[in-house]
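Below is a slice of the complex: some chains, not all, each in place.
Per-chain numbering from 1; labels A and B assigned in written order.
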Amino acid sequence: MASRLFGHDLVSTRDLCSEDIISILDTAATMEAMVKSKGITQELSDKLIACLFLEPSTRTRLSFEAAALRLGAKTISVAEASGSSVAKGETLSDTIRVMQGYADCIVMRQPQKGGAAEAAATADIPVINAGDGAGEHPTQALLDLYTIRNEKESLVNLTIAMTGDLKNGRTVHSLTWALAPFAPSFIFCAPAALQMPDEICTALDHAKIMYKKTASLEEAVKADVIYMTRIQRERFLNPEEYDALKGCFVLTRSVIEAHNPGVLVMHPLPRIDEIAPDVDTLPGAAYFRQAHNGMYVRMAILSLLLKK
Amino acid sequence: MASRLFGHDLVSTRDLCSEDIISILDTAATMEAMVKSKGITQELSDKLIACLFLEPSTRTRLSFEAAALRLGAKTISVAEASGSSVAKGETLSDTIRVMQGYADCIVMRQPQKGGAAEAAATADIPVINAGDGAGEHPTQALLDLYTIRNEKESLVNLTIAMTGDLKNGRTVHSLTWALAPFAPSFIFCAPAALQMPDEICTALDHAKIMYKKTASLEEAVKADVIYMTRIQRERFLNPEEYDALKGCFVLTRSVIEAHNPGVLVMHPLPRIDEIAPDVDTLPGAAYFRQAHNGMYVRMAILSLLLKK
């Protein structure tokens, strides 16, 4: 029997009800078990997936391609926009109308917020948003949920700290929305200029979801989960301000051991220096497992959207 | 039984007799039916196809890769020349002699007219020309024929108008040659400076094929088929001349509805603005179906050249 999601697009996590999310996470768990025992299945062996990465994202592209290939599907890929028809002045909509004649599903990253929704409205095959600029990156939020559930055994009643650039971070915004149904409490840990936007805080107030703002990493690390992201120097008008602040948002083994040795540490990767290498060997350092989970979650999504 | 084309190269449509062309179009029709019912076959599952795109052409590359993969073949691809051995000073002939050790067939686009013929002469495996600069692009002409036959039910006795830059347009030249055996009449609609070259008109005279030159889009649209191509600003010495002319060669819904609502509208894509978006929803707007047909025709060619 086809899933409820069969034939649908995945543009935003807001399109998914809790039942859909649980279905994706449960399917991802069966995919993880399959990969670990057999490596590759043939369940999508009659499908061809187009991976259109019109801005570079090696990690996400390879993760989607690996997911498709491990399901037995075929892949065709664009790994950069230069030289593509889009670069020759073609509209995104025309590109999509051509591609849907070649493929059974389009995975797309491109730089314009709303581009994935436009593509999904145009295409008569499923479109999966793999990042639309400042918009959404729903498979990242889903792999984050899968990781938290795996590591903490439940998604419910957790305190999640988010650290770094909370103002501009697409990842932390999506994860906040995705966690909302599961009775979370949040700690938003950032310099004042990079704190969580008011519109998100207001929405959390309306939903009676607890959150606290802080600039103290020591406080953030006491949560069940600390989700690290990068602070970019170029976000600061004043480089001295950045230099003064940056050390405050680098997670080290000594901070963890002093305040909460069991904390689960996550990061969407790539990291530059916001997690010290000595954290890597702690049992709670989940960021590489988190990256690996991306493949299982993407396998689940491809299977649920495409398998009759 | 292997086809007449088994083991051959496809460098130019001039290498094909009418029987070959009909065989390709008929095979493409069975490929279209197969894709729509099953998605993917295994008929070339013992073959590996090298797609060497030494100048960028995302659409054509993806179409060939999809064609190969839907026949069960494997693909290896070069998506741009920079960084390739050719860029290191290797001759095209040496590149081909290496590649034929890896693959069972080479699909090649490169910028030098005659490059595909040189590669075909070098290789002892089939070479398919996917565009050799100002030379030929035979699979484009064949997908155009397939589209016309599909949409008009026959290739015979049609009036085909060609519009845009007829002087420099590789596509319209190839299509003119490819249609010649099917008793066509032509309308060549272009500004005087971009009209069909004399050598082609002379050849049509010799073959007693009727044609008319015009600069009136209203006249062109009265044909059975109007084949639009782009006029590039840089073809004009004088930008004012371009600005004065360009509006005359933009096909709109109102022109079609006023003069010939049933006209079949084709375009090799990508389009920039030479077909207005309001044309897209007319039943005769065939250009996206035409692009999709490219995959079926390429499947047919790969199968006929490679399947024992």
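As a convention for this text, a residue touches a chain if its C-beta (ideal position, glycine included) is under 8 Å from a C-beta of that chain, and two chains touch if they have at least 3 such contacts.
Bear in mind the structure is a predicted one, so any value in this text is a computation, not a measurement.
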| item | value |
| --- | --- |
| Full complex, copies of the single sequence (shown: 2) | 3 |
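Keep in mind that, in the parts below, only the chains that are shown with their structure count from here on.
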| item | value |
| --- | --- |
| Approximate Å spacing (C-alpha centroids) for the pair chain A, chain B | 40 |
| Contact footprint of chain A on chain B as seen in their complex | 38-40, 56-59, 62-63, 65-66, 69-70, 79-80, 269-272, 288-289, 291-292, 295 |
| Residue ranges of chain A touching chain B (in the complex, touch as defined) | 45-48, 50, 74, 76, 78-79, 82-85, 88-90, 94-95, 97-99, 101-104 |
